[in-house]
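Before anything else, here's the structure in question.
Only one protein chain is missing; all other protein chains are in place.
Right after this comes chain A.
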Amino acid sequence: MKRNNPKHAHQGCIALFERLSEYIDRELDPPTCRDIEAHIESCKPCQVCLETLKQTVDLCRHLQRQQVPETFSLKLREVIFDLVEKKPG
């Protein structure tokens, strides 16, 4: 397959690939961020990597939380009540 941009050596993409999570988490210094942004701008495969990874992280962050089953919640309080009663303050 013809490369869209011969300047984007595979090795460069791999180096970026390793740091995408840190980029998403804003854990990189500004110059490194700018390098990544410049690369992403002109490298479609890396842009796809970044966008799919970002969405993966967002989906994890928004997973729905379940309610604690009421029967367990009551049981837990009973167990703790027994402890509180037994243990001197």
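Quick notes
Convention: a residue touches a chain if its C-beta (ideal position, glycine included) is under 8 Å from a C-beta of that chain, and two chains touch if they have at least 3 such contacts; residues count from 1.
The rule is simple: contacts and distances are computed from a predicted model.
Between the names "RNA polymerase sigma factor", "Heterodisulfide reductase subunit B", "Spore germination protein" or "ABC transporter permease", the one given in UniProt for the chain missing from this structure view is "RNA polymerase sigma factor".
Where chain A meets the missing chain, the touching residues are 1, 3, 10, 14, 17-18, 20-22, 25, 27, 44-45, 47-49, 51-69, 72-73, 75-77, 79-80, 83-84, 87, 89.
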